[in-house]
Structure formats: structure tokens, C-alpha cells
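Right, I'll just put the structure down here and ask away after.
A single protein chain has been removed from this complex, and every other one stays in its place.
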Amino acid sequence: MLTFLTKAAVAGLAVASIGLATNPSMANAEGYPEKPITWIVPDGAGGGLDSIVRTIYPYVAKNLPNDATFVLKNLPGATQTIAVSAVYNAEPDGYTIGQASVAPLTIMPHLGKTSYAGYEDFELIANVFDAAHYIVVPGDSPFGSLEDLLTHAKENPGKVRVGVDGVFNVQHLPLLNLELSAEVDLNEITYKSSAETKKAILGGEIEAGIMPSHIIISEYEAGTLKPIVDVMEVKPDYFADIPSLKDLGYTPSQLFVGVIAPKGTPQEILDVLSAAVDAALQDPELLEALAKRKIMVNYNDSEAYLARMQELDVVNKGVLKDLGVLK
Amino acid sequence: METLGHDLQNLFTITNLLCILLGTLVGMVFGALPGLGTVIAVALLLPVTFTLPPLAGILMLLATYQAGEYGGSISAILLGVPGTPQAAATVIDGHAMAMNDSPGKALSYSLLSSSIGGIFGGMVLIFVSVPLAEFALNFGSPEYFLLGVIGLMAVGLLSGRDKVKSLISVVLGLMAGTVGVDTLTGVNRATFNQPELMDGINLVAFLVGMFAISELFLMISKGLNISYVADYSKLKTGLTFREIKNIIRPTTIGSLIGAGTGILPGIGGGASCWFAYAAVSKSSKNPESFGKGCAEGIAAPESSNNASAGGALVPFLALGIPGSAAIAIIMGAFIMHGIQPGPNVFTAERDLVYGIFYGFILTTVAMYLIGRMLTPVFARVLVVPNSFLVSIVMVLCLIGIYASKSAFFDLWLALGIGVTFYFLKRLQYSVSSVIIAYVLAPIIEENFRRSLTLSNGNYGVFFESIYSIALVLMIVGAISASVYGDYKKRNNRANSTDTDERIDAKN
Partner (left out) sequence: MTWRSLNSIMSVILIIGGLCYALNLNHSASQAIYFSSGGVGPTYFPNILTALLIVLCVVTLYNNFRDKSPENTETITTHNLWYIVATFLLVIAFVASWQLLGYFYLNAFILITVLLTIYRMDFGLPNSLIVAAVTSAFTTGFLYVLFGKILTISF
């Protein structure tokens, strides 16, 4: 408890001092931007998130004043915390923004693996898209629903094996939370990527696994894989019939990816950027390109984005506390 | 026949052919530049494919992938610096042949066996992809662990004079392979609070440091204003019929092993080249010629890494499981066009899939033709004095490391590794053993521990399936064969006067 309190206190102080330091220099956004804006991408060139940002950024640039241009900088690694730390350390002048998922903002800081204290250390500009992750079983599995799986798991504690790609991440925490709230003991098996989890389910090595919705569409149609429950809050239209954890009365998790800026970036500039993201995400051309790739566009302005982040942070902290990771 | 005609008509369009040519050129050049490699080449071309029709874009990336696998051997042979991890095994005999005999010939061997491997991979793809993909699913975590162990045993074949030092090299490689966040528990292992180390030691920085930077220092010692090759006749690239006949056996073995490991997602070309090298040198009629520049030692790894490229497409297309980093990026091109690889792709996107099948063969042909034209040019690199080579290659290496992750940390790391390995190389430690252990460490450790988690701690998991039993038998067989071999050798040695050892010591 003590460590957490001190951490929070330090974070509070840091936030306060940054606030003091930047308040007088509140420039107005007129003339912004005067030079290219660096957009930090927490993914290697050619990766999934990288190609999404590469699709989106020209449309954001188009909706910014003064012929704005972006320079993309790829900083992959360490569950996005390298990129998010780079945003944290950047000048809050509106010329550095970054893409970030929820793990580096609401999980990694609590594990003590980051230089920043949490999402509070950033300006949240706008959310861009959501992702759905499903608990998936093989097509011929005896489990037709989450209830089946949980009932079986209750009778055979530690025997039902569920694959996730990594520990203490957006897949692992919801699974642990489900185990706690449903009072079952599953055997979590960790893989390196969703591709490995998929291979393990298809090969019969595990009984179920958690996987992102877009990589199982083809198998779902062919009947080789069967998604039984959405562990995130938002559902894609192609799996509209499949219940989510929320529908079944459990606490859902969330996975959303947005744009952040260093703490203390002038409000006017944040408003300009948020409006540009909003306008870009209404462009039919961009929407079509994203729809083709099964991206669930979900614009949230900074307030809504912040509210969701706060809500998720409470959930994640709760799980980590229950597990004894966070004291 | 009608459908074949239709498929070929789809394939032979100007756009497709131009895209294949462009991809081949980029792949070969990037593959040949140390540090850049296949993954970066494919990643950089990915945005270009957004504007192309699906087939053309995908073929361009496949051509890049395919040509990169051969390109990696160019610098491996000429400079002793593998351009890609998949070409690390080619250094041993390729570089030796380039130094002692003929760089032109070494490159020709590599190109020819790469092309045959590529065609073989393409054939596997066309004829047996669906059944093979389903077969590959039988290989789970216990089988992967056992495969990793078999791979590690190959190190025994590479060991130099000093057995203890080769063992130390293996241990160092395994230790390097464990650095980073532990996949199974999330524990930071030997990361020394560096976020850049959380995903492990960057493979590019590691490879460039130990092979390239240390090699450049050694080149300075060899003399700056001399060039490797003064005799232009050594640059000749032609092979005689008899020379081609020599590499039929290693190429066949290499292609089979390459395609076999390629279909197993996560093992990939980096390990397959060593499997092939070990298998061919073990079964060769003159195993003592390996390591001294023998053609078989080039043909085996080179055919295997190209065959694994075709093999890796099998689980990708049939199951939607990308088996390597490059394929994962190529998957991006599919998704970009709204195509979902997986069981339905063969019916839903029939034209595209068959276009890819035949196009894949075409990329191999393009690789051969362009390689044939460029090989003499590449071989000429060795006519350039070392002073130019060292300074330019140094900068290229540093760019390559930075381009992979934009992390300055990796540059410092590579410099540190480079200096350390400069000394280790001079003290006769085995660089090849380090790299093979590094590649296999996560395969062995993670799958071992995951298997035990799957079975709740029961070791019987390694004897459950027929495949794991077969692999265990292979390991036992190999160990007993080598123990028996040692025993026989010792008996012979006791009989003859210790001539072997004296020759050994002299070398």
C-alpha cells in the first residue's frame, strides 16, 4: 500500500509541477502547425498497428490547418511502453503525438515497468478504434457457450487449458478476472502471439484460447473455430449474435487504441488535433479502407476517452490487487 | 487445363511481371546488405502495395521475400557477414570457398541451390498445402521442444578444435536467447532495467555485432589497401556439369528439410539452415571437407532457406497462421485488401490463391535470372580494396541496426557485442554455435516449460504422441551413434600412431 501511495504522490507532484511549468506558455493554436508533427507508432514498420496508422494519418493531416504534415516514427517493443515513454519525454508543444493502446497506460505502469505513473501523465486526444477479443474453442468442441466451459472447469479445476498471448496484458487480465468472479480455476497457457494460440487451438493442444476477432473470421465461416464470448465491451457486426461478458453479467474488459500527447500540451492544440481526428474518421474513403480490414472505428473525444481509460484502470487495478501484484 | 490457362493469363500481366522484378531487385539488394534483411525489405514495400491490385502487390512482397533469402547469402559468402539470419550457416563454407577458391563459384552454387529450393517450396505449396498444413498441427509444444534439442545437437558437428570453447559458445548463445521478458511469467530476465531489452536482444543487433562488426575489425588487420581477390579469373561464375551434379544430393536434402521446417510456424528459416547443414554434413561422403569451402555446405543451407519460404506460406494460406516475421507482414497486404487467409480462401479467392501459387514459382525464376545477371557484379565487390569495403559496410551495418527498431540502444549494444566477439573469434570461440544456440534457446525453453504447464507438471507429455516418440528416438539414436563413433575413433587411435592429433594441433 505504501509503495502505491508514494507512487501516486510522486505522480501527483510530477503532474502538478508540469502543470505549473507549462501554464504561462499557453500559446494559442493559431499558426499551428508550423513544422511537421511527429507521430510515434508503437509498432514496427509493417506491423498491424503500424499499417493502421499509416492508413489514417494522411486523412488527419488533410483536416489540419496550415498544410500540416506528419512524420511517422516507429518505436516498437516492450508492450508499447518504449513508444509511450518517448511521448512522455517529448516537449509538450504539440509537435509530438503518439498512438497507444490501453496496456501501456493502464497495466504496465502498475507493474512498475514504466517511467511514467499511468494515463494521468498524458493528454488524451481522441480514441480511434476498438478491438474485440473472443474466447474461442475448436469447431467440434463440446463447449457451445461460456456456461458450458465454466461448468466443466468447475468440475475439473485446473484442467481446462486456455491460451493467451502473453501475461499481464489485455487478454490475460480479463481471463484472470473472469476466473476470480466465476470462481473457477483455469490453466492459462501463454503463447507468444495470437498466431501461436490459433495453431494450438486448431492442433488440439488447448481447449480454448483468447484471440482477436478479425483473425478468426475465415475459420468461423469454415466451422473450424467457434467464438463463444467477447471479453471486450464492443462487438463487431460480423459477430453480433455472440454474447459478450457484459451480456452474461461479468465485468468486461476494454481494448481501445487512441492518440495521446505529452502532459501540458496546450489545450487549443489538443482541440485542433482532436477535431482533425474526428473529421478524418468521418471521411467515407478512410472508413471504407478501415472497414475492409475489419477495424471497428470508434471515435471518442478526449473527455469520453479519458472516462473510459479511468473506468478500465479501476478494473485492471482491481484484478492486479486481487492477484497480489499490486499492494 | 482450361483453368490453368485462365490462371496463367491472370498471372502474366505487365503489372504482375514488373512487380515481381521490382520485388526481386529490392529483396536481393536488401538481403545482401548486412543488417537490413528480408523483414525490413518486405516492411518497406508493404505501403507500396496499398495502391496495387491484390495479386500484383502480394507477388511483389513474395518476390522480395524469396530474393531476400538468396540475397542474404551474397554478403555471407563475400564478406563472411550474413545479410539475414537465415544465411548464417552459409558463412561457414561459402566464405571459405570465396577466400580459398572462387567467390564467383560460391555465389553460383548458392543461387542455383536457392532457386531449386524455391521451386521445391512452390511445388509443395501447389500440390500438398492443405494436407500438409493439417499435418503440421500435430506438432505441438512438446514436439517443438524436441525439434529444438535436435537442432542444438547439430552444434556438435560444427565444433572446432577446442571442445570446451565450443561448449562455452553454446552456453553464451543460450544465455543471450533467454534475455528479455519471460513469455510465460512476465518476469524481466537480465534486462538490467533497459526497456529495449524487454523483447530480448535484438536479433539484427546481435547478428551484425557478432558477424559484421567483429569481421570488419579483422578485415582491417588483413590489410587495408589490398583486396580479397586480385585474380580476375576467380570471379568466373560458371559451373561445370560435374559441379552441378555434386550438389544434387545436398540440395534435395536441404529442400526437404527447408520445406518441412517452413510449414512449422515459428521455427522458420533461421533454424532450418542449420538443420540442413547438419544433416548434409553428417551424411556426406567426405564430412571432413565441411568448413573448408565445400559446395555441399553452401547448397544445403541455401536450398533449405528458400524452400522454407514456400513452406511458410502453407500454414499461412491454409490456416491463416503466419509462420515468420516476413509472412506476418505479407499478411498485412492480404488484410489491406480485405482478404482473410484461412480455410475459405481457396474457394472464396480462388483466382488470387492460384495466382499466388504459380506466381511464387515465377518469383523463383525471376530470382534466378536476376541473380544470374547480378552475380558477377556482386563478386566484383571483392576486387574493391578493404579500405572502401570496411568504411562503407560499417555505415550500412549501423543503418541496418537502426532501421529495424529506431533504437540507439541497439547500436551501442551491437558495438559492444562486436568488440567482444572480435576477441572471442581470435580466441577460437565458435560464432556459429553462438548464433544457432541463440536462435534455438526460446524454442527449446518456452516449449519445454509450456509443455509442462499443459500437462500440469507431468513429464509424460513428451512421450504422448507418435511424433514426439519418433523425435525422442531420433535424439537417442543420434547420441548413441556419436558415442559409438567416439569409441571407435579412440580404439583406432590407440592402434595407429597419434597422427590425427598432430595434424589437428598444427591447423
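Lettered A and B in written order, each chain numbered from 1.
Note that in this section contacts are C-beta pairs under 8 Å (C-beta built on N, C-alpha and C of every residue); 3 or more make two chains touch, one makes a residue touch a chain.
These numbers were taken from a predicted model, which means no experiment stands behind them.
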Check your understanding: Among B:5, B:238 or B:457, which residue is in contact with the omitted chain in the full complex?
Key -> B:457
Practice item. Decide which residue listed in B:14, B:377 or B:427 touches the omitted chain of the complex. Key: B:427
Exercise for review: Pick out which of B:52, B:244, B:390 or B:475 touches the chain that's been left out of the picture.
Suggested key: B:390
Review point. What is the set of subunit B residues that contact the non-displayed chain in the whole complex?
Key: 44, 164-165, 167-168, 171-172, 174-175, 178, 182, 184-192, 216-217, 220-225, 386-388, 390-392, 394-395, 398-399, 402-403, 408, 411-412, 415, 419, 423-424, 426-427, 445, 448-453, 455-457
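Rule of thumb we're sticking to: only the chains that are shown with their structure count from here on.
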Review point. So, what's the distance in Å between the C-alpha centres of subunit B and subunit A?
Key: 34
Check your understanding: Which of the residues in subunit A end up touching subunit B in this complex?
Key -> 44-48, 51, 54-55, 73-79, 81-82, 85, 111, 113, 158-159, 161, 166-168, 187, 189-192, 195-196, 198-200, 202-206, 214-215, 217-219, 221-222, 224, 292-294
Study note, to complete from the structure: Note: in the complex, subunit B contacts subunit A through residues 39-40, 42-44, 46-47, 50, 137-141, 181, 183-186, 188, 195-196, 198-199, 265-266, 315, 319-323, 328-329, 332, 335-338, 340-345, 404-407, 446, 450, 453-454, 456
